[in-house]
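So, chain A:
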Amino acid sequence: MPSNPRGVFSLIIINKAGGLIYQREFQSGLRNLSTNDYLVLAGTFHGVHAITRSITPKIPIAQPAPSTTSTGTAAPAASGYSYPNPGVPVSGLDYLETDKFRLTCFQTLTGTKFLLFTDPLTGGVDAIIQRIYELYADYVMKNPFYQIEMPVRCEAFDRHLGAWLRGRT
Partner candidate 1 sequence: MGATSKPAILSSSAMFGSMSTLNNPNLLKMSYYFTILSPTDTPLFNIAFGTSKGGGDGIARFRFPETAQYMNQFIIHSSLDILEEAQWTNGGMYLKHIDTYPPAAAYITAFLTPSGARFLLLHQPPHLPSSTSTSGSIGSSSLLGTAGSTTRASSSSIAANPTSPQTEEAVRQFMNEVYESYVKTAMSPFYKQGMEIKSPVFRSRITAAGKKWL
Partner candidate 2 sequence: MAAPHRHATMQSMSNGGISSGSDRPQQHSQLSQQSPGLRVPSNRKTIYDRHLNRTRTAELSRASFAFLFGEMVTYAQRRVTGIQDLEKRLNEQGYPLGLRLLDLLFYRSTSTSSSALSSSSTSSSPPNRPLRIITLLHLIHGPLWRLLFGRAADALEHSVSPDTPNEYMITDNDPMVNTYVSAPRDMSMLNCAAYVAGIIEGVCDGCGFETKVSAHNQPTELWPSRTVFLVRFGDPVMEREKVLERAGVK
């Protein structure tokens, strides 16, 4: 497990309408963005994500093998095209990598998106996101004072998130 303290840069949570509901930095020295910029970033990403989902390329189905049950039934034969993995719904943008950072996007079943900015060398990002999702499910969704789709202001979530990321270091 790479436990570089600089592994995780920042976390953004976007609700299903594209609004920014949580933003936190875990690394000093990042360029400061204003709250407005964060809102714009969240909205833009939401749009980009929707576009990437609709432009997910389809591949042609092998024509001469209609008898194989799995592909034959999953995609309508009329179209002749199918997603690379027919059993999985289209997810859109999963990650974006540059030489300075890696942006990983995780979308929950209800459409909430977690954006995690990490060092490109950090491994096991999926596990990190899973854990953050877990903390979110526990300390945000089970909090009686949290109103759904609204900005997250849960002291226990902040505390546990910080403690866990620090614990990794």
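In this section, a residue touches a chain if its C-beta (ideal position, glycine included) is under 8 Å from a C-beta of that chain, and two chains touch if they have at least 3 such contacts; residues count from 1.
The candidates came about this way: all candidates are chains of the complex that A comes from, given by their letters.
Worth saying up front: this structure is predicted, and the values here are computed from it rather than measured.
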Problem - Selected partner (touches chain A in the complex), from 1 or 2 - result: 2
Practice task
Over in the complex, which chain A residues touch candidate 2? Could you list them?
Solution key: 138-139, 142-146, 153-157, 159
